[in-house]
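Every protein chain of the complex appears in place save one, which is left out.
Letters A, B and C name the chains as they come in the text, with residue numbers starting at 1 for each one.
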Amino acid sequence: MANITGKSFGSDNHAGVHPAVLAAINAANTGDTVAYGADDRTTAATAALCALAGASQAYLVFNGTAANILGLSLMLRPFEAVICAESSHLNVDECGAAERLIGAKLLPVDTPDGKLTPELVETRLGGRGDEHRVQPRVVQIAQVTELGTCYSLTELRELRDFARERGLLVYLDGARIANAAAYLGCSLADIAACADVLSFGGTKNGALGVEAVLTMTEEVALGALYQRKQLLQLASKMRFLSAQVEALLADELWLANARHANSMAKRLADAISGLPGVRLAHPVQSNGVFAELPLSHAAALQRDWSFHVWSELPGKRCIVRWMTAFDTTEADVDRLATAVKSAAVG
Amino acid sequence: MANITGKSFGSDNHAGVHPAVLAAINAANTGDTVAYGADDRTTAATAALCALAGASQAYLVFNGTAANILGLSLMLRPFEAVICAESSHLNVDECGAAERLIGAKLLPVDTPDGKLTPELVETRLGGRGDEHRVQPRVVQIAQVTELGTCYSLTELRELRDFARERGLLVYLDGARIANAAAYLGCSLADIAACADVLSFGGTKNGALGVEAVLTMTEEVALGALYQRKQLLQLASKMRFLSAQVEALLADELWLANARHANSMAKRLADAISGLPGVRLAHPVQSNGVFAELPLSHAAALQRDWSFHVWSELPGKRCIVRWMTAFDTTEADVDRLATAVKSAAVG
Amino acid sequence: MANITGKSFGSDNHAGVHPAVLAAINAANTGDTVAYGADDRTTAATAALCALAGASQAYLVFNGTAANILGLSLMLRPFEAVICAESSHLNVDECGAAERLIGAKLLPVDTPDGKLTPELVETRLGGRGDEHRVQPRVVQIAQVTELGTCYSLTELRELRDFARERGLLVYLDGARIANAAAYLGCSLADIAACADVLSFGGTKNGALGVEAVLTMTEEVALGALYQRKQLLQLASKMRFLSAQVEALLADELWLANARHANSMAKRLADAISGLPGVRLAHPVQSNGVFAELPLSHAAALQRDWSFHVWSELPGKRCIVRWMTAFDTTEADVDRLATAVKSAAVG
Partner (left out) sequence: MANITGKSFGSDNHAGVHPAVLAAINAANTGDTVAYGADDRTTAATAALCALAGASQAYLVFNGTAANILGLSLMLRPFEAVICAESSHLNVDECGAAERLIGAKLLPVDTPDGKLTPELVETRLGGRGDEHRVQPRVVQIAQVTELGTCYSLTELRELRDFARERGLLVYLDGARIANAAAYLGCSLADIAACADVLSFGGTKNGALGVEAVLTMTEEVALGALYQRKQLLQLASKMRFLSAQVEALLADELWLANARHANSMAKRLADAISGLPGVRLAHPVQSNGVFAELPLSHAAALQRDWSFHVWSELPGKRCIVRWMTAFDTTEADVDRLATAVKSAAVG
């Protein structure tokens, strides 16, 4: 995937910055401001985010991996472990940051759809009280998952209740939490209430680069400022991270962006669903479409379109991932759908 | 130091973004681009930086502490240690990131002026070959130092030669390396040639937030991409970091910004030098003025001006730090100098 | 499993110290000796071990987990990962020491019998060169495995050759390597030649408590003395560890002990093999017998005998583990076999 002409379906990270966010960055560039987040804009932005999520504190950081690591680091002692999906970003795509920076062992679980359940979590609870074993302490989930699926609120609450009952905490990777709220038609607080610590993703939602770690209680936030600095996440010119958050929260831009991206994914899924040789690999519940199709079709499409082959399957088939973003247009989707159709019908 | 009215002398981080840098960020927001630095803009920006410094590779990261940690992490095995100035940012102001993230022991040395010498480094070379002792491997210096002083090129070369002779590597913290090049009237490459790995600071030089780790040989860069990701420093929308670097390098803006800031510091130093009760604590060799004056004068000045009391001294005196930036004006300096004069003569 | 009367089949760690080893400890207690391994006895013992294994260096440590961690630490950079069996001691029973102390991610693989194959290793080699993924560097195997099985020399050599071809190193956990050599009828060097670093287990073989890390090349041993100290494994009165190694190597006691333990396991396996409801879960290739039988039979046996229920199975069945040691007698085995028979035939 070299340089991109036209709209990429490769990642919601391929999009640029939403104009309102960029405007806010420009507007924040007036005069001098105290550094490291002691400025009024940061106070306001993090307070607004806390209010929206029902959180006790919000800590802005640079990227999603950092949010996950800071969040988990608040919850874990050295011998405690994290139960997560085998397919999770944390387990697969963060270059072992959890192991290196927190020293935490991950206990991955195979899942059909990227989602944990109490039953699946239960399979990793053996050995509690045995000094030879790491002790499970955190259930790590992503909402949206790495496979584009969403937990229903009922599923989230069952996980949370199960976790509490078994002495576990819940960390929720919310790199695409806006897309989940848009899909479920619920508030951010509804989702956040099912976690002890979570991240709120701005970057994939139209920001230049900002994520937040949200703690749901004062207790779990103890020492977070020090850990953020130590984990290399303290921005000196913090106002420009805060401005991005402010812009996303203003007039619910975060939700509008997510709704739009989700609807573009749905439009794409609808358009390709009945095509010969093509089937959806996972339900489309966010801004990602995972479709199974012949490897040769995928290869033909990649000549003109940017997207990832997610995994190869037997029988010369594969699963591809098409991601939409806040700025994907109906015309972009329709052009891709037409191309898929051409490939499918030959 | 609450909100700031007027120009801050508290930190070069209090300044906003240089207009040309902000313009470059805005200009980069066109269409889709591959993420994580695989885009042409990033290739060009890092190549330009390498050319300027004579470096083999450049890795963009989010902030100065991160640059230091990534750079040192490339150079150290678990049992190897870092000799640094007691007053260094690494030792004092990075919340133990080196210890936590690399597991490295720092071997700090008291210095009169923030600068190491071969003789001072020598004092920490005991115990080599003794398995009970950490093994010194890196001499860490800052150019500009935390006390606003600069190594001369001769001093840098002596340190480098000493290091090589003793089997040590040199890491150079270049958060303000532009100010050093401006002060010395030398090229970036002249300074870089005295290090094995160094950082190039953009943020204090007018960027929104970007720093680079520069490696002088391929060998020391092995694995750097993985370590950058693992150390939470891989930006997804990298083009906006690269755009900042491009803007700073265009028409030597980095050098112009540094020269201006330095000249404002010199103007301030000149203006206050002969005042009763006031004396310069360190030679002014960059964009910082460290002055000794009565504590009561400092307190009086802080009612109207933003700056740090760096340390308290016996006899109700103290050292204050006044920092200038790319956008400090002569008028700003003159107003502060007048205020200092008023305080000094009562 | 409270206090034990009679012979335990719970672990080869339940046995005491072989009389010859204890005699050697007593004999070493004469006069003063330099500490930390600089004494002649340590030089001789480690040289003898190296000669036996064809190793370049030997480092004595306190226990098996420590040997694994020191050995792996010599082989890994921070972003490199370890491919191992899901059932391995390293993955399951070392309380996350690898993750905490080395920061290494383990990439576990399900195996039918505790043994890796080139094909199984291959499944974890995806993502090489992708900066978001940890980079596999070490194939970790145990000989004897956690399930009592042994790799044949052919299998070991295939793994080693595959590893070399793919740029991987091999670490071999030899906590019961003596039992493997006894089973295969090969030399220690035959096994060691298939690894880059390995451990040699003394404790389960009749020692009071000593293991060795063996490096097969000078290169991989760089810094090992420092890492041993840092990883809390440097014994001050080292002569008493070395004396144990000397005693085990004298007259091939290590091999005699292993042969005896193996033969007791085989005797037990033979005695119980045809019993109704009882079947061997894994081939008996060392000093452990893994047998599947009804849960109620296991419970009945545990009233009089010390051993572990290894895992529970559907249908109220389970797998039990019976371990033999250097001092298990034929009478011990026959009494247990009789008890199993009684339980089996009701």
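Throughout what follows, a residue touches a chain if its C-beta (ideal position, glycine included) is under 8 Å from a C-beta of that chain, and two chains touch if they have at least 3 such contacts.
These figures come from a predicted structure and were not determined experimentally.
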Candidates B:134, B:210 or B:340 - the one touching the absent chain:
B:134
Contact partner of the left-out chain, one of C:34, C:47, C:250 or C:299:
C:34
On subunit A, residues whose C-beta touches the chain left out of the figure:
36, 73, 77-79, 131-132, 134-135, 223, 225-230, 234
Using the touch rule from the top, list residues of subunit B that touch the missing partner.
78-79, 81, 92-96, 99-101, 103-106, 127, 131-134
Since one chain has been left out of the picture, which residues of subunit C touch it in the full complex?
1-4, 6-8, 10-11, 13-17, 22, 25-26, 28-36, 38-40, 61-66, 69, 94-97, 100-101, 203-204, 208-209, 226, 229-237, 240, 306
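In the analysis below, only the chains that are shown with their structure count from here on.
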Taking each chain's centre as the mean of its Cα atoms, which chain lies farthest from subunit A?
C
When subunit A touches subunit C, do the two copies use mostly the same residue numbers, with over half shared, or different ones?
same
Chain centre separation (subunit B, subunit C; CA means) in Å:
51
Give, as an integer number of Å, the spacing between the C-alpha centres of subunit B and subunit A.
34
List the centre-to-centre spacing of subunit A and subunit C in whole Å, with centres computed as mean CA coordinates.
42
Multi-partner residues of subunit C (at least 2 other chains):
78-79, 131-132, 134
